[in-house]
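Structure provided below as structure tokens; questions to follow.
For this depiction, one protein chain was excluded, whereas all remaining protein chains were kept in their positions.
The block that comes next holds subunit A.
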Amino acid sequence: MTTSSSSSGPHQRRPSVETVDVSILREVARSSLVHALNSVNGAKTLVLDPSLAGPLSLVTEVSLLQQHGVDKMFWLEPGPLSAVTTNILYLCRPRIKWVKIISDQIKRHSSESQKHTYTLLLVPRTSTLMTRLLEEEGVLGDITISSYNLQFIPIADDVVSLENTEAFKEIWVDGDETSIFDSSQALHTLQKLFGLFPRIIGKGDFAGRLADLLARQTTQRTSADRESLLDISDKFDSLIVIDRRVDMITPLLTQLTYEGLIDEVIHIQNSHIEVPASLLNAPTNTSAASSASTPPAPALAQEKKRKHHLSASTDPIFAELRDLNFASVGKRLNKAARRLDEDYRARHQASVSQLRDFVGKLGGLQAEHRALQLHTGLSEIIMPITRSEIFNKSLEIQQNLLASYDIPGQLTALEDLIAQGADMQLVFRLVCLASITSGGIKSKTLEVIKKEVLQAYGYSHLPLLLSLAAPPLAILLPNPLPPSTPAAVAGAKYPYTSLRRSLRLLIDGNESLDELENDISYHSAVQCVAQKGGVLSNPAKSKEGVTEEDGKKGKLTLLGQTQAHPIIGFKGFEDVVESIAGRTFDITQKGVEVTNGASTALLPTSAGGRTTTTVVFFLGGCTYTEIAALRWAGRQTQGRNFLIATTGMVSGGSMIESISGVGGADVNLKEANL
């Protein structure tokens, strides 16, 4: 009640409430962590699931853990655990592999007759499975199980993420729908904080399942206890759920924005990147820059690498650069450098008061200086890669595929790439892209390519090829389909060519774009295609389609802007949306019989001039480019902000990697051999 009433309170309804403040989510996560830690009295040893270290570091810092009694921290990994404290606290996701490790450690302790009290904190909730497995191992009696409900973590002002990078694979390859359920819980938490989404729109079978779960949860909770009745939110105008399968093209393309490229090349993990220490050399910069929160890793630091938290809130230069096309990053950096230089030069102005001003600004300048150094360094790392032959060839193939130009030729070029020893992930991305955009690859050619791939990268990748071809993913298909193909696969075929036409996904003549450097569409000249997501979703997203079209396409842009206010679902695009496989849904949620008449009237569009927020949830992960595009769309339209929610940040590479299940090991091996 409190949340709903506060959000519908009249004072909140000022137009100045521009964005939904997601930092509250961080506070929630923090305080529930503190609560979980305090439930165990006294000093404790924390054993941490490595996949949680990143997400946790976005929420808290080591000192907070220490304040709440954490004495030592270890990774959860096989091998003995030597703890000096009585209390041992395991913090992990409910994965089967952890059970074995935990129970081994407990058994070892008891055989050495060490006495410890064990607590297992599961993220985000307790699990019958874990309980059962611990019971099978015979250690359930020794361990107290509870949960730490870590849900959405804000990774930028307008992006919240569950930071579960495995979600895509779990849903589309394993068929494990846990993350759908967890997502619905997390979205419900958002509703509890900010009110009900007046409308839920989406596309895709799993997205539909998520929406059903969410809607059901809302009605159930409401009836269960009247205290928690939710009002329709006056901040949100709708929730758009897109499942990743609906737009596989975007992640398969190489991301070309600055942040996207950093992800492609250096890999951004939970907003952290690993860079040579020399780029962050100022050892004094304790200011949030170095993530102190990486728990003491079993010393593995080969060559000096350090983790850095990429965050637009502490790094103004990054805020400026992140969504730019990489090609214009250099210019921007140059400008920033010059500005900085001028600012520094200000110190030569003699007057004492001016000097005092300068000294006052000095701290800021130095921070900026460091940031500049970092980004220059990063660009230097990325630059040679963007110049490499393989990179450019792959871009060329991507663009041609998107334009459906000479597909057999692209496949030949692809074979060449394999011969040149291109990265395995890249090859898989391109093959899948070819299959999706052209509605399947000719069986003969496909077999040749598969054979090449297996011979070049090892036969052990056969399961990966099978996974890519199997429903519900089915993104690597022969054409025509063999007669025995299950209907599910046949139905999942992607009508790319017609989509491209009806939604004008591709801009003609993108060379000309190079000149429009201030236009965001530039950054995604290639990606635009990608945003067929835009296609599917709705005005919000179709605007995005528009987005990429750039301003020249007058009439479409117009369309985008007139639609800015009402979210009208898929109106006008029904046919197109239907042509994509997967469920299309549009649910209107009703709040409780609203007490104050005012809020009934506020179907999102009314209340002129008020800015509402549209939440776009990517089930299965989203890319940095998509974020950039949505930001752009947000800037183009008055009165609407976008809040991006996702199960995790992905790139084509990380998706292929997680499906192949081998982790990066093989790849690294290869690189080493080169």
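What we mean here is this: a residue touches a chain if its C-beta (ideal position, glycine included) is under 8 Å from a C-beta of that chain, and two chains touch if they have at least 3 such contacts; residues count from 1.
In the analysis below, contacts and distances are computed from a predicted model.
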Undepicted complex member, UniProt protein name, chosen from "Probable vacuolar protein sorting-associated protein 16 homolog", "Thioredoxin domain-containing protein 17", "WD-repeat protein" or "Large ribosomal subunit protein mL46": "Probable vacuolar protein sorting-associated protein 16 homolog"
Which of A:377, A:421 or A:495 contacts the chain that the document leaves out: A:421
Residue among A:74, A:258 or A:457 that touches the chain left out of view: A:457
Listed residues A:27, A:341, A:389 or A:406, member touching the removed chain: A:389
Hidden partner interface residues of subunit A, rising order: 38, 41-42, 96-97, 117, 125, 127-129, 132-133, 141, 144, 170, 174-178, 180-181, 184, 209, 212-213, 220, 223-226, 388-389, 416, 418-421, 447, 450-451, 454-460, 462-463, 466, 482, 484, 662, 670, 673-674
